[in-house]
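Could you have a look at this structure, given as C-alpha cells, before my questions?
Note that this complex is displayed minus one protein chain, with the remaining chains in position.
Chain nomenclature is as follows: A and B, assigned in order of appearance, with residue numbering initiated at 1 for each chain independently.
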Amino acid sequence: MKVRTDRIKEMAAAAAADQGLHQTLLAAAGRFRQLRQGGVAAFDDLEKARDQGRRVKERCLAELDRLLPRLEKQVRAAGGRVHWARDAAAARAIILGLARARGVKRVVKGKSMMSEEVGLNQALEQDGLEVFETDLGEYIVQLAQESPSHILAPAIHKNKQEIAALFADKLGVDYTDDPEELTRIARRVLRQKFLQADMGITGGNFAIAESGTLALFENEGNIRMSTTLPRLHVALIGIEKVVETYRDFDVLRKLLTISATGQKLSTYLSLITGPRRDGELEGPDEFHLVLLDNGRSRILADPLLRQSLYCLRCGACLNVCPVYQCIGGHSYGWVYSGPIGCLLNTQLLPRGQGGPAPFACTLCGACAAVCPVKIDHPKVMLHLRWLMAEDPAWPLPRPPAARLGLSLYAWLATRPAGFRSASALARLLAPIAAPGGKARLTPPAISRWGRTRRLPRWQRPFSQRWPGLRRRLGNREEPS
Amino acid sequence: MIVTSQPGDAVSSSPKRRRVSLFIPCLVEDFFPEIGEAAAVVLDRAGVAVDYPEAQTCCGQLAYKTGHRSETRRFARHFLETFARAEAVVSPSGSCVSMVKNYYPSLLADDSTWAQAAEDMAGRVFELSQYLVDVLGLKDLGASWPGRAVYHDSCQVSRALGVSEQPQALLRAVAGLELRELDGADTCCGFGGAFSLQFPEVSERLLDDKVAAIEASGAEMVVSAEVSCLMNIGGRLAKTGSPVKALHLAQVLAGKEARS
Partner (left out) sequence: MSDPAREAIVQAVSAAVGRGQPTRSDPDTGPSQVAWLPPEEDWEAAAASLQALGDELLVIKGRQELAAALGEITARHQVKRAVRWDHRLLRRLDIDRLLAEQSVDCAAIAGEQDLRSLAAEAELGVTALDALVVSTGTLVMRGGRGRERAVSLLPEVHLALVTPDRRLRAIKDLVPLWQQWRSEPGGPPGSVTLVTGHSRTADIELILVSGVHGPKYIYVLALEFPWDD
C-alpha cells in the first residue's frame, strides 16, 4: 500500500471540507458505539475484564520469545508449516513463492489488515494471479480499486448508490441499490470464486501457542470458505498475535467481540489447528502460517511503546475518535487509521516516514476510555511526539524559528518578570497584529484561528488585579 | 482571623482553616483574568484562605504536548519551587492541573532533586470543582444564576482528571439555573492546543458540531471547567453572533457580582 502519511494534513483538510463524508462517518461511528454500548450494558464487569485482558497481553508479549518457538512447534506437530518474515518484502516473497511452487492461479482472501500492511494483493496480481477479496466490504473496495477506510466496515465511505453503480459497471448486472439484492449478487459471484480458488489467504485474530491453533472471527462466512475450500491455506499474522493458552484466548475473545460490535461472540469463530488430516474429505492439504515482524520487535523493546502491540483491532477507538469521524480512514495515509493508526503507522513504517500522525489528535482521551486492553493512546501519542521532537533517530523537520521561539518561551519560564514583560510586549503589539487588520505580524495559523473564532482580548492581567482582589476577600491569609 | 494551630497539632477541636494557593494559568492571566477572580471569590466564600504565589508562570503544557520535554522540565521545576510550600494548589483549568498531576512525576522521575516533589505535588493539586466537592465536601455554595445552561464535559477535566460529576453537582445547586442535557457533552470541542493550529479545518469542523449541539439544546449558556475549551467555544459563539454565552464554572458559582 502506498504510503502517504506525509500528506495527512492536506488529506485531513480536504476530508473535513466534505460534509457528506463527515455525516456518513458520524452515522457509522454512532451506530457502532450504540452496538458496543448494548453489549457492554449486558456485560458482567467490563472493567475487570479489561484489566484481565491487559494483563494477558502484557504477559504474552513479555514471554514472546518463548511463545513463538512453542507456537511453531505445535503448528508443525499438527502438520502445518511456519514461515518467518522480517519485513513486508519477505512476507510477500514467501507467499508468492508458495503460490508459484504450487501452480496457484486463483486466490480468495479473508479480511486482513496484515495483507494491506505488506501490500500483498498488488504483489500477487503483478505475478499474474487472480486475487479476490471476499469480505463484502473488502470486495466492494477492491472492485472500486480503493483501500479500506475502517477496520470493521471497510466500505463505510461509500453509499449504496455508489455501490450499485459499481456493481452494474464491473459485474455487468442490472442496477439495483437494494442492499439485499447487492449482497445476493456478491454471494453468487464470490461463491464461484471460492469453489475455483487454489489458495485461501487470511489473517488471524489470535494464535494459541500451547496447541498451535489459529483463531478467526467473522460474521459473513467468507473466512470459513477461504479456510475450507482451497487446497492451500496461508495465514499471515503479526508476531504480537500469539497468546499462550486457550484460557488466555478466552479472556481476549470476549473483549474483542464486545468492543467491536457488542456481540458476545461473532457469528463464526473458527479454531484451526493444521491442515486436513488423513482420511478427511475437506480442508486444505497444506496450512502455512507466516509470522511477520515488520518493526514489531522494535516496538516491543520500548516499555512505553510496547502497549501499541496489545491492540486487538476491535475498532472501538475509531468509533469514539472525533478526528477519525471527521477525516475518515483514508486521510491517515496508510493501513491503520484512527487512534491506533496514529500509533501504528508511525511505528511500523521506517522512522521519519510516518509523517505527523501523532499530532493528528486532540489528546481528548476518548479512545483510551474504551480500549478493551487499556492502551493509553494519548500517553503513547505524547511519547512519540517527544521522540519526534527530541530524538535524532526520529526526524521531524522543524523550522528554526519555531525552535527559537520555544527556547525563548522556556527560558522565560523561570523568570516571572520576564514572562510578564513578554506578555506585556505581545499586548503592546496586539493592535497592529490584529487579524483582519494590518495583520502582517500575526502568524498565519493564528489569523486563520481568528477568522472563525473571536480571538480573546488582552486584559489587565490577573497578577496586577490580585492585590486589589486580595483586599476584598474575607478569608485572607495572614502573612506568616 | 483564626490563628492556625501548629503543624502536627490535633485538629479535632478547632478545625484548622484550609489554605489554598491559586494557580492561574497563562490564558487566565492575560485573557480571562475574571475567571481567576471568580475562582478566588468562590474559594473565599467556601471559607478557605487563598493566596497567590506571584512567582508563578506557566505549567509548560504547550511545550510538553508538542514533544519538548527538556524545555518542559524548566517549567516543572519552577512550578514546584513556586508552590513548594502550598498546602493545596487549586486552578480553574483542568488541563493545567492534569499537566502537573499526570505528567510532572514521570517527567522528573530521573531528577533526584525534584522527583519526590513532583510526586508529592500530584497529590495536592486540584481542579476547582474537585477541590470544592471532593476535599471540602461542598455542593451548594449559595450561588444564584438564573437561566438555561448546558455543561461541556471537557476532555481534560472529565477523562484526564476523572472529574465530571463534581462540577455538575455544583451547577445543580445554583439557584435558578436549569441544567440541561447536552448531546455529546463529553465529545471534544476540537481545540487540542497546537492541534487547532496544525489541523485548523478539522478543529473548526469539530467546533461547529459542538456549537450546533449547544444551540440545539436551547441553552442560554454553556459552562465548562476548562479555560481553553471556553476560549474555543466562546470564540466561535461570539464570532457567529450567537446569543449563547460561554462561562466558566467559577463565574457561575461566584454569581453575577464577580463579573468585571
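Quick note on the criterion: contacts are C-beta pairs under 8 Å (C-beta built on N, C-alpha and C of every residue); 3 or more make two chains touch, one makes a residue touch a chain.
Here the structure is a predicted model, which is why all the values come from computation and not from measurement.
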Touching partners, among the displayed chains, of the absent chain: A
Per the touch definition above, residue among A:Gly119, A:Gly283 or A:Pro356 touching the missing chain: A:Gly283
Touch criterion as defined above, residue of A:Arg59, A:Arg106, A:Lys170 or A:Arg415 at the omitted chain: A:Arg59
Contact partner of the left-out chain, one of A:Ala88, A:Ile140 or A:Leu469: A:Ile140
Given A:Ala85, A:Val131, A:Ala207 or A:Leu455, the one touching the chain that is not displayed: A:Ala85
Residue among A:Ala15, A:Leu291, A:Leu387 or A:Ala413 that touches the chain left out of view: A:Leu291
Interface with the unshown chain - residue positions in chain A: 27-28, 31, 55, 58-59, 61-65, 68-69, 72, 77-78, 84-86, 90, 134-137, 140, 153-156, 159-160, 163, 179-180, 182-183, 186-187, 190-191, 194-195, 210-213, 219-222, 224-225, 228-229, 239, 244-248, 250, 253-254, 263-277, 279-283, 291, 293, 297-298, 300-301
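Here is the rule we go by: only the chains that are shown with their structure count from here on.
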Complex contact set, residues of chain A against chain B: 9, 12-13, 16-17, 22, 322-323, 326-327, 356, 359-366, 368-369, 382, 385-390, 406-407, 409-416, 419, 423, 427, 445-446, 448-449, 452-463, 465-466, 469-470, 472-478
Chain B residues within the chain A interface of the complex: 1, 17, 19, 24, 26-34, 36-37, 40-41, 44-45, 47-52, 54-58, 60, 62-72, 74-75, 77-78, 103, 155-156, 159-160, 186-188, 190-207, 231-232, 234-236, 238-239
